[in-house]
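The next block holds one structure in the form of structure tokens; read it before the comments.
All protein chains of the complex are present and in place, except for one that has been dropped.
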Amino acid sequence: MMKSSTKTKKLLFVGGDLRQIRAINEASKLGNTVYALGFGGECTQKLWEDVRIIDDFSESDDTYHAVVLPLPYTTDGKSLNTPLFERKIMLTEVFENISPKNKVLAGRCDARIKTMAETHGITLVDYSCREELAMLNAVPTAEGAIQIAMEETPFTLHASNCLVIGCGRIGKILSKMLDGIGAKVTVSARKNRDLAYGMAMGFETVPISQLSGEIGKFDIIFNTVPSMILDFDLLSKISKKTLIIDLASKPGGVDFDEARRRGIKVIWALSLPGKVAPNTAGDIICSTIFNILEEMEMNG
Amino acid sequence: MMKSSTKTKKLLFVGGDLRQIRAINEASKLGNTVYALGFGGECTQKLWEDVRIIDDFSESDDTYHAVVLPLPYTTDGKSLNTPLFERKIMLTEVFENISPKNKVLAGRCDARIKTMAETHGITLVDYSCREELAMLNAVPTAEGAIQIAMEETPFTLHASNCLVIGCGRIGKILSKMLDGIGAKVTVSARKNRDLAYGMAMGFETVPISQLSGEIGKFDIIFNTVPSMILDFDLLSKISKKTLIIDLASKPGGVDFDEARRRGIKVIWALSLPGKVAPNTAGDIICSTIFNILEEMEMNG
Amino acid sequence: MMKSSTKTKKLLFVGGDLRQIRAINEASKLGNTVYALGFGGECTQKLWEDVRIIDDFSESDDTYHAVVLPLPYTTDGKSLNTPLFERKIMLTEVFENISPKNKVLAGRCDARIKTMAETHGITLVDYSCREELAMLNAVPTAEGAIQIAMEETPFTLHASNCLVIGCGRIGKILSKMLDGIGAKVTVSARKNRDLAYGMAMGFETVPISQLSGEIGKFDIIFNTVPSMILDFDLLSKISKKTLIIDLASKPGGVDFDEARRRGIKVIWALSLPGKVAPNTAGDIICSTIFNILEEMEMNG
Partner (left out) sequence: MMKSSTKTKKLLFVGGDLRQIRAINEASKLGNTVYALGFGGECTQKLWEDVRIIDDFSESDDTYHAVVLPLPYTTDGKSLNTPLFERKIMLTEVFENISPKNKVLAGRCDARIKTMAETHGITLVDYSCREELAMLNAVPTAEGAIQIAMEETPFTLHASNCLVIGCGRIGKILSKMLDGIGAKVTVSARKNRDLAYGMAMGFETVPISQLSGEIGKFDIIFNTVPSMILDFDLLSKISKKTLIIDLASKPGGVDFDEARRRGIKVIWALSLPGKVAPNTAGDIICSTIFNILEEMEMNG
């Protein structure tokens, strides 16, 4: 899917985890000029030889096609997210050292960073809310969920009864992969069009409103909907032998306290791409960044 | 996906083809009271015994939960679409004989029927534009396309290079089915998010903007996009041995004249569900109608 | 799968249908020296330009790596099977004109041809009984069966209940393809190990001995077992709406008379590869022939 871009780019990556290291390497291998700041110690050995590692903004050039911050750009609201660097880089430091000529691409942008970018006259783009990134990240998320399910159950997914709640990106890919491995897949959703998608893809379907009558039969329940689905009532109909894997971002879709009280195992699995497949997640970040740059060029 | 409706309904179906006969039978078998007008001769024998066949509106009751017209409701703009009836039923006749208490469900509603319904104070719903119907109809459309491809080629779809242009409902189902039968599937789309869906589903992908470099290698090209995609330029790169199946509604997506000039076989396959799988298409109409009625009830 | 052979070959093809024309062209495109006898009229235009078309054995050289006869080599027991040639070539003529230095490869060899080869001191190999040819032919056979099923039913294969009787080569491929298109597949077999294969592949399974209890529920029944399976008793439990497609070679696996009496539609579909996908079938013949020649070389 990586489109052949006509011209190579000059990029500065600042901070991030193993995914960012992979993104840096891929960008470099594609022939771009890549600077990396915010990686120290052993992990610099993982950076490809053509990457120009710098330790400080003072070593940095003035202009890049883009400055790429991590996903998420911060975890404490003050400093950049640099788990692989020995020192903290404050957000203020970042913006004071980036020329307004540059575009900044960052992950999970909130009001704070938007304000800072505006103050410094810098164009800011949130690459983490791009649809293609969300779609492609559904793949490592689904695989991570399958890996957890395999590790946590004494039976094979093959021939097991699996329920996938929600038919968005993750629901679509997860149900396809489960089917591919031989599980008996039921898809549950609210909307008729999503149930129709499930039927057309060959799965059993059940409206969420009718889940209570069927939920007792599943060996594994995967939730992808970020609102209270598996509540007191539904949990009362689920066997203790059932495994629940909640893939929904906060607040999740399970009454965790009630599940604990009933002895039903629930695993709330968040941020799977970076955990189970950092290389794949890095490739996705890299290709998304280049999509953004290409569109910016085309739109002038 | 058919939701269990608590109460049975009283319905009048007027006109339609084999799909409507199937929808009538299914509605009847589900325990509803079903009247049928607009079916004569041999085809009345295909109607289930509990269906009440009437020959005229004068035999009809006054109130129904819904009066269901065909898909499309008319083919000539004047009379109802009644290919299985010996006499014409004019649209005016229909609306003069339906009480304003009734809701009318019809297929492919245009300004004409909307005006007539409004004039008579009748609530009109177009069931053909419901998302679940469109999604489910993608299944017989895709199967019909595959059947045509099998009939028209001297090689197996298995191991053949197939291109699916467009990643909407039909593109999604068709590419999955082709893959399921062993074809090598490439999906082409304009949007990055659609290309990402294709990648996540495991297909090769190519942006429409880069099709010209790859289009020469395909044995079969399925188009689902209703705008000029396979134009003079792209056709110039397609082998005469390639089969093009255009599934896009008018104006289609192929320069048909240029293809003819080049000796490239193009089959413009429209309205496949009713042609290749009228029973399945009838089931889809039936389930969509009950979804509409249920939602109307819930919304008061 | 075509192995890269180190040396090109000199081959004479005598007779056959469209499959053989394809095999001839493929052999020629691979760089081999190919002579063709037994093709006349328009069909010679389908032969690739490098193929040396001859009209008589007198124009033939004396030695080839192999002389390839059709599949089947004869249909009347006297003359070669040459449906695309204007004159008959008698079997005696063939063997009188082939030097004992040559190997002859032929399809469906019986006692007659074996005796003739022996009499003339010629090495004869039956390429039609090679396992890889039988395995690969299962693909066009299965696709042909699916095409017939699509053409003959008013519903989609998707979501239909399909029974595949027998779990040999065709059963394995057919059940996989049906599943890939969205059908609900049940595999029936006699042996526990075949039922286990079906289970492992994710299908429902039922022993043939217990078919009578379940056979009523299927929309389409595919038989691949060449012995009386669908007999008087089983047919008595099958609905008139069920379609039976018998893929078993003679004597077939259905009591055809009883089925007719009951109004159950049975299609006995034989020799599908040559009918629905002659090019694919020709490719398979070509690759099998080269496998044979390679093994002969390796074994001295």
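Here the chain labels run A, B and C in written order, and each chain numbers its own residues starting at 1.
Note that in this section contacts are C-beta pairs under 8 Å (C-beta built on N, C-alpha and C of every residue); 3 or more make two chains touch, one makes a residue touch a chain.
Not measured: the values here are computed from a predicted model.
Enquirer: Which residue from B:M199, B:I215, B:I229 or B:A277 sits in contact with the chain not drawn here?
Expert: In the full complex, the listed residue that touches the missing chain is B:M199.
Enquirer: Determine which one of A:T44, A:N97 or A:Q147 touches the chain that has been left out.
Expert: In the complete complex, the chain left out is touched by residue A:Q147.
Enquirer: Any idea which of C:Y35, C:F95 or C:Y197 touches the chain not displayed?
Expert: Going through C:Y35, C:F95 or C:Y197 one by one, C:Y197 is the residue touching the chain not shown.
Enquirer: From the listed residues A:A36, A:L105, A:V139 or A:M201, report the one that touches the chain absent from this view.
Expert: Answer from the full complex: A:V139 touches the omitted chain.
Enquirer: Suppose we count only contacts with the excluded chain; which residues of chain A make the list?
Expert: 18, 139-140, 143, 146-147, 150-151, 153-159, 177, 179-182, 276-280
Enquirer: Contact with the hidden chain only, please: which chain B residues?
Expert: Per the touch rule, chain B residues meeting the hidden chain are 158-159, 182, 199-202.
Enquirer: Which residue numbers on chain C touch the omitted chain?
Expert: With respect to the unshown chain, the touching residues of chain C are 1, 3-4, 130-133, 135-136, 138-139, 169, 172-173, 176, 191-193, 195-201, 205, 207, 210, 291.
The criterion applied here is as follows: only the chains that are shown with their structure count from here on.
Enquirer: To test your reading of the model: what rotation angle superimposes chain B on chain C by C-alpha positions, in degrees to the nearest 5?
Expert: So the copies are related by a turn of 180 degrees.
Enquirer: At the interface of chain A with chain B, does the proportion of residue numbers present on both copies reach over half, so same, or stay under half, so different?
Expert: The interface is built from the same residue numbers on each side, given that over half of them are used by both copies.
Enquirer: Which chain's mean C-alpha position is nearest the mean C-alpha position of the whole protein set?
Expert: Of the chains present, the most centrally placed is B.
Enquirer: How many angstrom lie between the centres of chain A and chain C, each centre taken as the mean Cα position?
Expert: Taking the average C-alpha coordinate of chain A and of chain C, the gap between them is 50 Å.
Enquirer: Starting from the mean Cα coordinates of chain A and chain B, work out the distance between those two points in Å.
Expert: 37
Enquirer: In chain A, what residues contact two or more other chains?
Expert: 199-201
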